[in-house]
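Working notes, beginning with the structure itself.
Missing here is one protein chain; the remaining ones are kept as they sit in the complex.
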Amino acid sequence: MGKMFKKILIANRGEIAVRIIRACREMGITPVAVYSDADRKALHVRLSEEAYHIGAAPPTESYLNIDRILQVTAACGAEAIHPGYGFLAENAEFVRRCEQEGIVFIGPSSEPMELMGEKTAARRTMHAAGIPIIPGTMDPIRDEAELRLQAGEVGFPLLLKASAGGGGKGLRLVKEEKDLVSAFRLAQSESQSSFNDSSVYIERYMEEPHHIEVQILADQEGRTVYLGERECSIQRRYQKVLEETPSPFLDDAMRREMGEVAVQVAAAVGYQNAGTVEFIVDKHKKFYFLEMNARLQVEHPVTEMVTGIDLVKCQLEIAAGNPLPFAQDDIRPSGHSLECRIYAEDPYNGFMPSPGRIERLRAPAGGLGVRYDNGTYEGYEVPLEYDPLLSKLITWGNTREEAIHRMLRALSEYQVYGIKTIIPFFQRILRHPRFFEGVYNTHFIEELEKEEESLDPEEKTVALIAAGIRNYKESRQSLSPCPQKPRSGWKIKGRMEAFSRRI
Amino acid sequence: MGKMFKKILIANRGEIAVRIIRACREMGITPVAVYSDADRKALHVRLSEEAYHIGAAPPTESYLNIDRILQVTAACGAEAIHPGYGFLAENAEFVRRCEQEGIVFIGPSSEPMELMGEKTAARRTMHAAGIPIIPGTMDPIRDEAELRLQAGEVGFPLLLKASAGGGGKGLRLVKEEKDLVSAFRLAQSESQSSFNDSSVYIERYMEEPHHIEVQILADQEGRTVYLGERECSIQRRYQKVLEETPSPFLDDAMRREMGEVAVQVAAAVGYQNAGTVEFIVDKHKKFYFLEMNARLQVEHPVTEMVTGIDLVKCQLEIAAGNPLPFAQDDIRPSGHSLECRIYAEDPYNGFMPSPGRIERLRAPAGGLGVRYDNGTYEGYEVPLEYDPLLSKLITWGNTREEAIHRMLRALSEYQVYGIKTIIPFFQRILRHPRFFEGVYNTHFIEELEKEEESLDPEEKTVALIAAGIRNYKESRQSLSPCPQKPRSGWKIKGRMEAFSRRI
Amino acid sequence: MNISLLFADTEFRLKLHERAENHIQVDMNGETFDIRVEYFSPEEYLLNIKGKVYDVIVSPNSGSYAVCINGKNIHVGKKSPLQLLGGKSVRSGRREVKTSMPGRIIEILVQEGEDVEEGQAVLILEAMKMQNEIKSPQPGKIACIGPKTGESVETGALLFIIS
Partner (left out) sequence: MNISLLFADTEFRLKLHERAENHIQVDMNGETFDIRVEYFSPEEYLLNIKGKVYDVIVSPNSGSYAVCINGKNIHVGKKSPLQLLGGKSVRSGRREVKTSMPGRIIEILVQEGEDVEEGQAVLILEAMKMQNEIKSPQPGKIACIGPKTGESVETGALLFIIS
């Protein structure tokens, strides 16, 4: 290995900050964490080597505060910043500021990021480069009049999408004309709140679509490779919840073709570092460029599991100016990998977020082929202010079947008490015959939710008995040697202050 | 896949029982646990689907109680028994009883096991088959007169070894003649207590030896493959504590040669199922057959990490009569893997066992290439009656360097409070330049223990400050909202009863 | 001891008898279960029913228990006079909609007194970076809206009443 950073700052929180800290520790790089008021006890702070406070709980006052982050970076002597995903990860203004101040931004330079961040500009560029794009508008919608006009041309159903978007935020499916205007307003408002940019454009809604993305790596010498695809069609509210690689929908020829197009996409904008090219694949196996994510993806671990390549370490090597240590032919994925995103949401109550204290946590880590990328610990209070992603559970198997069975096994060992999680929902998905056969598209969850959930009668009996025993023990009051400690006053106060400052 | 069992009984406890339960759950087989009085709350009971009590805490009254285990197996309708390692795993009498009662024993049949279990018989057989063995006696030592005679012929230093032995029990290094008789008595007594057989034999002590073993799999059709070697030279008191694969001491030619000899060893005794052929490799890279372990090894996970092959699943497939689904050429190990055996022992106090309650446990599970095979959980009371192995921490890396750094990273996240563990000792080993360079033999730990342990002055300062803060807080009594719950009377009583029954 | 529990609106009568410290006998709907119990904490038990093992977490909610088995959550209701008169039951067509999560009211989409259809969005609540439309569970008239736009609400707060 050539040159490497001595110290880097991680401008993020949660599981992805922990993920990057782990890579740094393994490379002998000092990781520096930053934290908001709400994150004083967060796992990424506990596992870092240095940590600095950067502001109040609302992201705009901390994790999105460019000035403060650059100031801390300079003060602690970090040579580079890893942005993780979300927050400033695709903020071209932030990249420019880093470039100006001589701090290495671990990701692409500001020009390709700006271009890819503006989804309509990206569409125009790709169209010009001969890459297939989804029919729709090439520019943001200016007003409601234009909205009606363009929508009429594209036809219903259609998608309204945030130009600055990603992660399902600011995205609305419009099935009929009557919902068009209200959906447009919601999309604009959510875009504004998530990305500080209310631009929205229209895309044709593809039938029975697959959402498949290709991971690429490009070094500073222009060498670009693809690392296989990820099938991301299991989505709820246009947000991915479960990903796998390889996609059960693709064959090897198409896999290679999409990989090569992904490399062309990166080349068309002079892309460097790790990136993901997202495609929509229709039921006729025709694929269209959707967007390029100019950052590490949440679901990057499944690619790591089948290739053995640590993508975060590659990002650091590329940013430090080292060449990729492998060529396209050296990348030989083996086996199958799945990822479940463990959100603090209640699947029995419309997937409402469920912040609060994790009273008890039995991590599912254990055994061959199980990976647990966590951002929380027992006793941790999941804050209200950020994404409800607690952890990612990833399994690997020689076959898809083995990876699925392993995931079910690991999920059955994953116990969380104190807050709600979507674990039971994953069990439904993974046990569903259509998922098991690999015959699914982005409508899968919507269809699943219409099906009656069946309950094992034995589990029902045991649940009644267990509840009966608890009820009995409560009535005897013989089971509470250590009464619940009330929240200390200052904590509630701090939380309320942080909250009111946000409003 | 061909035929498969519906239900199997696991005649073991701790991490290996959990390991087997996990494989069963992934294969749709109902795992049945058995437990002693001391294990009513053990993890293997919690994770099983069925569990039956088999007796008091002392192994002879529970995990070694053949009649009781067979009775439970028949009563619950299990078709096969997995013995794990230790306890009945290499008890040929138990295998015969299973054979008589029509229960499938998941391992070799009784004849090769009996032969391999009697180490002197194994030495005779291998010598006859043309396989190199270590110079020494071919039969157990009858009395002290013969002991002196044979010792004189072999020469000092020499090893006294239990004929029925394994795991370092009943093994003594004798450097000088004056220690011969007392060592013989200790070895006999420990053999008797561990294996219910006091036979001991003599082997020449090899200089600067490496302890390297080869994993084999043999199906019922006689197809036998090797899955690479494990370097097991990091030993304390003749017991392995850290293993890795591939061995940094071997080259590819020798690796293949040892693999082929291992297959010959298995063939010489008609071996079926998973097994390990242990070799001593001297400083001139000459190798000698040491023994064959007719079972799954503690350190089997490192082989799984580099091959992707689940050895427990293979054991079940072979026992069910299915052919191996791969040939020798299909086995292509990739990368490097290390295992640390996390024992409840105090490295700062002569590695004395440290049973007790795990008050707090932060599992090191997390991130790419980290595997945690656990037998415990937070709140678990590590019993006094069994092996002090709490868990195994396994890492994988593209290179040996990456696997080592990953292990150090994972160990730094592994926090246990309430009992002592040998984690700090692993950190010393892994940071040692000779280990890092891969230049070590079985003397490594002995030599390491003579070196002064250096302490980071920063960590010393922080330790003083942390102790100061605790002392300050204690004096204010402001930090104990939940006083330690006293052990309930019945628990101490049960423990004492179990204990006195043993005496 | 006699206990009544609800599962999916069906009542189950349980009779519990603690035969020894770790041994409870449960009679339920005519069937008898001999149960060995190990307690890890007030909410975590290991049940062994004729050899079958269940590692469960039983957490109390208001009016119910959530029982976690094999990673699944199963809700069992407590039967009590309060339960029978509780907020969730439809009483003369009037229904209170409460929030199950804390968050901030981004927008209120209908006026007090307005008629809404079942499934029509009444307001938008933002929590954990997601905007959630809170819909009317039934057709009716919005009798009252609790919070104002921009206000933050705690779990259990009343959002609106339909009558």
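Should a chain be cited, it is by its letter among A, B and C, assigned in written order, with residues numbered from 1 in that chain.
Going forward, a contact is a pair of C-beta atoms (placed from the backbone, for glycine too) under 8 Å apart; a residue touches a chain by one contact, two chains touch by 3 or more.
Note that the structure is a prediction, hence the values are computed from the model and not measured.
The chain we do not see here touches A, B in the full complex. Here the missing chain is touched by one residue of B:L411, B:I429 or B:L448, and it is B:L411.
Per the touch definition above, the residue from B:S189, B:S334 or B:T399 contacting the chain not shown is B:S189. Across B:G155, B:G222, B:G270 or B:P424, the residue that sits in touch with the chain not pictured is B:P424.
Chain B meets the missing chain through residues 169, 186, 189-190, 193-194, 237, 344, 346, 348-350, 352-355, 359-360, 384-388, 411-415, 417-418, 420, 423-424, 427, 455, 458-475, 479-481, 499-500, 502-503. For chain A, the residues touching the absent chain in the complete assembly are 32-33, 40-41, 45-52, 76, 379, 490.
Please note the rule applied: only the chains that are shown with their structure count from here on.
Chain A and chain B, compared by their mean Cα positions, are separated by 40 Å.
One inter-chain figure worth recording: chain A and chain C are separated by 30 Å, centre to centre, where each centre is the mean of the chain's CA atoms. Within chain B, residues 47 each touch two or more of the remaining chains. Residue positions 41, 52, 55 of chain C are each in touch with at least two other chains.
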